[in-house]
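Quick one: the structure is below, and I'll ask about it shortly.
For this view, one protein chain was removed and the others were kept in their places.
Showing chain A:
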Amino acid sequence: MAREGLASRLYAGEANVNVIGKRKIWFIVAAALVLLSVGSFAINQFHLGIEFAGGTSFSVPAKTTDGRTLTQAEASDAVERAIQSVDPNAEVGAAQEVSGIGGNGGSFTVRASAMTAQQAEAAKTALVEDLKVPSEAVSDDQVSAAWGGQVTRQALLGLVIFLVLVMVYLVVRFEWRMAVAAISSLLLDLIVTAGIYSLVGFEVTPSTVIGFLTILGYSLYDVVVVFDKVQENTRGITAGSTRTYSEAANLAVNQTLMRSINTGLVALLPVGGLLFIGAGLLGAGTLKDLGLVLFVGMGLGVLFSIMFAAPVLTALKDREPRIKAHTARVLARRAAIRSGDVAPRAERSGRNANVTESDEAPALASAAPRPGSRPTAKRNTNRSGRPGGAGNRPSGGNKRR
């Protein structure tokens, strides 16, 4: 085993990273991240786009005084220049051509972030000079937010209802501890993603909010994959006494590590494509906004499903009396083995004896799961505990045909 590299061990699901054992570190890191994020919400707040905050709308005629007709790009650039000469930090949207249904003499409207009347006046003057358009035809207006408060309120209400329902679903599908762990991991993901937005000062646009909601499903998706494996590995764990719940969970995390990395990569590749095209080729806009929030949120989702959800689960589980007693029993037994009181039963079967000593309990020889241990809680394995596997399942011995 040791002679193989990490990549190979990952491939086989045998990375044996001790995630659960270091859970205190992850909790401290998570707490720090949440504090940082919440602090940033209070101090930095969010940099809201025009769609949320409203702004100023400029209207520029399409025809210049010397009879030329402006293109959309020209109008857009000129307004941006004019506005940024007044307020370098202003956001300027893309120009939109407005023309009557008859099609006579259109104009362009460009939206920019809110500015004072003086600023707007200065920008208008600059614009008239720059484009040589009749000054009386250039106008500015305050525009309200297109994304009303109602949309945000209803979206938040939807979020809360979703969290409640998904909690119920997870309790039914798994158990309440797993539900709590999954939801807290999701919340951590959302808070930290929002925190990064607040901290770095990325602009929040409707695309960002929509991307943010996409994280909801995705983040839980990852957690469900991990917990599914944990549940499988720990089914009936208290019947045996070779492995604690935490160890079994750690094994599950390791076994799903490759899967998590794979699913994460596969999902992040298209998002990366979006981000690359959106930010690299186009500079700004919908694609960048969406790509960015998804990249951050999904990346963190994968990370937290491993580093946070599973540790929270074990922390909760270790408080459960049944599990607590079981852990104590396993540790006591281990101590006994070390002092030679009890002969470890499955020792002689060695690594290949991928066999369980009972229906459910893993029979790995060593006291703690070794690198490369495989999931062993198989339902239809041989019940005898005999090595060699005369059960109804191909075992190590007769694999080759």
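Note that in this section contacts are C-beta pairs under 8 Å (C-beta built on N, C-alpha and C of every residue); 3 or more make two chains touch, one makes a residue touch a chain; residues count from 1.
Note that contacts and distances are computed from a predicted model.
**Student:** Assign the chain not included in the display its UniProt protein name, restricting the answer to "Sugar ABC transporter substrate-binding protein", "Acyl-CoA dehydrogenase", "Cysteine desulfurase" or "Protein translocase subunit SecD".
**Tutor:** The correct option from "Sugar ABC transporter substrate-binding protein", "Acyl-CoA dehydrogenase", "Cysteine desulfurase" or "Protein translocase subunit SecD" is "Protein translocase subunit SecD", the UniProt name of the unshown chain.
**Student:** Which one touches the absent chain: A:N16, A:S57, A:T234 or A:N250?
**Tutor:** Only one listed residue reaches the unshown chain, and that is A:S57.
**Student:** So one chain is hidden, and I want to know which residue out of A:V29, A:A117 or A:I277 touches that hidden chain in the complete assembly.
**Tutor:** Selected residue, touching the omitted chain: A:I277.
**Student:** One chain is left out of this view; which of A:P61, A:G240 or A:G291 touches it in the full complex?
**Tutor:** Spelled out, the listed residue whose C-beta touches the missing chain is A:G291.
**Student:** Among A:G93, A:G195, A:G240 or A:P311, which residue is in touch with the absent chain?
**Tutor:** Checking the options A:G93, A:G195, A:G240 or A:P311, the one contacting the hidden chain is A:G93.
**Student:** Which of these, A:G39, A:G201, A:G217 or A:G236, touches the one chain of the complex that we don't see?
**Tutor:** A:G217
**Student:** Spell out the interface residues on chain A facing the chain that's missing from view.
**Tutor:** Interface with the chain not displayed, on the chain A side: 8, 11-13, 54, 57, 72, 93-101, 103, 141-148, 150-151, 154-155, 157-159, 161-162, 165-166, 169, 173, 206-207, 209-210, 213-214, 216-218, 220-221, 224-225, 228, 232, 255-256, 258-259, 262-263, 265-274, 276-278, 281-282, 285-287, 290-291, 294, 350-354, 374-375, 378, 393-397, 399-400.
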